[in-house]
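Shown here: the complex without one of its protein chains, the others still in place.
Moving on to chain A:
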Amino acid sequence: MSVTVELAETRAAIGSGAADVTAPRLRAAPLAWAAAAVALAALILSPVASLTLTAMQGSGEVWPHLLAHVLPQATMTTALLLGGVGIVVVVLGVGAAWLVSAYEFRGRRLIEIGLLLPLAMPTYIVAFAYLDLLHPIGPAQSGLRDLLGVTRPKDLLLPEIRSLPGCVILLGFVLYPYVYLPTRALFLMQAGSLIEAARILGRSPSAVFLRIALPLARPAIALGTSLALMETLNDIGAAEFLGVRTLTVQVYATWINRSDLPGAAQIALVMLAMVLLLLAIERWGRRGRGYAGSAQRQRSMARHRLSGALGLAALGLGMVPIVIGFLVPAAYLVHSAIARISRLGFPHGVIAEAGNTLLYAGLGTMLAAACGFFVAAAPSLVSRRFGQGLIRLAALGYALPGAILAIGLLGPLTLADGAVSGVTTTLFGTAPAIIGVGAGGALVVAYLVRFLAVGVGACEAGLSKVPGSLAEAGRMLGRTPIATLLRVHLPMTWPAVLSGALLVFVDCVKELPATLLLRPLNVETLATHLYGEAIRGTYEDGAVAALLIVLVGLIPVALLLRLGSPADTRAQNGP
């Protein structure tokens, strides 16, 4: 699970740096803590268990159809997509990281920061934007035809964006920052003097890159790539819009269109296997991480100065991912949104959807941030092993794609709903009209399970700065662990808790598959509205909704910038 813990750390680095903390040995785990931990563990593990159970119910006559026509193709498509995206994010991420770490040129600082911008662009939005942009009668192709003097679309056949290669490229151009961020940090903070040493030993720059920098960066690359691939696996929008029938798309189609929950669960199980495979590959990729991590903090390497035409070329090269991954789709969204608003005013539907988004993401955030704080505090307040176990569990939840989570949570939550209405029926004679699943409770719980790790990571970073003796002092002065946590730790770490909450909120707003599958009937959020429009092929209000999501998505990027360059915060985090 280290990959997800790492991600949480990487994100927490946005909030503040973490140091190793020696937790006091308070091994007495009060009953309430144990009960809460069991509940949380059940919440996170139940989707996997329930998914397996649902899958085993069998789908009778549909199963042969799935086995023959759906599963092999979807698995193959997903594997190809993962492989392709993996190659693109490594090439873009490592290349960009090397460009800004090894070379000095006019505009380098701007490029260094700008390369983070695609983080704000969810995969389904970039696909939504390019689908319209590159449409045969869209602005790009029309412009090209005008330029070349071609009149009929048929006469100028461009490669179709609605294809697997198109999907690979688009996803690669928005997901590469996951590789760029840790790799650049490693180049800057850990590999600097080793790379200089190699240069002084007389190796050519390309040899230094291939034989020193690349092997040194392997752990960072493995981490970043696995995160990017998890996002790929989680994606439903881009694949659906671009007509790529991945496992996630098939889960949705099997469940919603064919009303075959067991079949969907079976497909989701294959996805789960892929998640586990990804985690294993990531762990393997980071084997022997010690030698890179054990290097002391070093100054960054001296950059090779590029001037004149070479400098311009470097600037141009660095602009490519920014332009494709952020500027073009963002400009398109701004343009379309302005066009929509100036023609018909601000769409009323979008206001209601923003409200829904705020409501569900806000509830999920509050729950995940609060639980995250307690989980992060558990190692120092209750017991180290107990707490670490909880943190691992949270990380597992983060690794579950939204589609898996949705199917997995449905069973347990329906059971819980049934139990609650059973109790109220016996007590009051009536069952509550809508609770839990129906009222969007399932969605909030899914947000909690999926993004708990993000909140935990931010809180951990903050709590690691509180000396262990303060927790003990609180208890020696007669306060319970909870009281100590609320009166000592919370006031001292609220900035970290808040920044964690902010990150969770952004993730909730961007999340599409779980929202799509678990939202209450007839409730649209910004993300699901966009999905619906893209599926119908209408683009009227979608741009406004998409723009709002991207603006929210810019918050973590701004947080990264506010705290200086990402590598600096990452480096404080230490190896």
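In this section, a residue touches a chain if its C-beta (ideal position, glycine included) is under 8 Å from a C-beta of that chain, and two chains touch if they have at least 3 such contacts; residues count from 1.
By our rule, contacts and distances are computed from a predicted model.
Its UniProt record calls the unshown chain "ABC transporter ATP-binding protein", which is the correct pick from "Signal recognition particle protein", "Na+/H+ antiporter subunit E", "ABC transporter ATP-binding protein" or "Sarcosine oxidase subunit alpha". Here the missing chain is touched by one residue of A:A419, A:L477, A:I535 or A:A558, and it is A:L477.
In the complete complex, the hidden chain is touched by one of A:I161, A:L409 or A:V488, namely A:V488. The residue touching the chain not shown here, chosen from A:T151, A:T425 or A:S469, is A:S469.
The omitted chain makes contact with chain A at the following residues, 24-28, 30, 467, 469-470, 472-481, 483, 487-488, 491-492.
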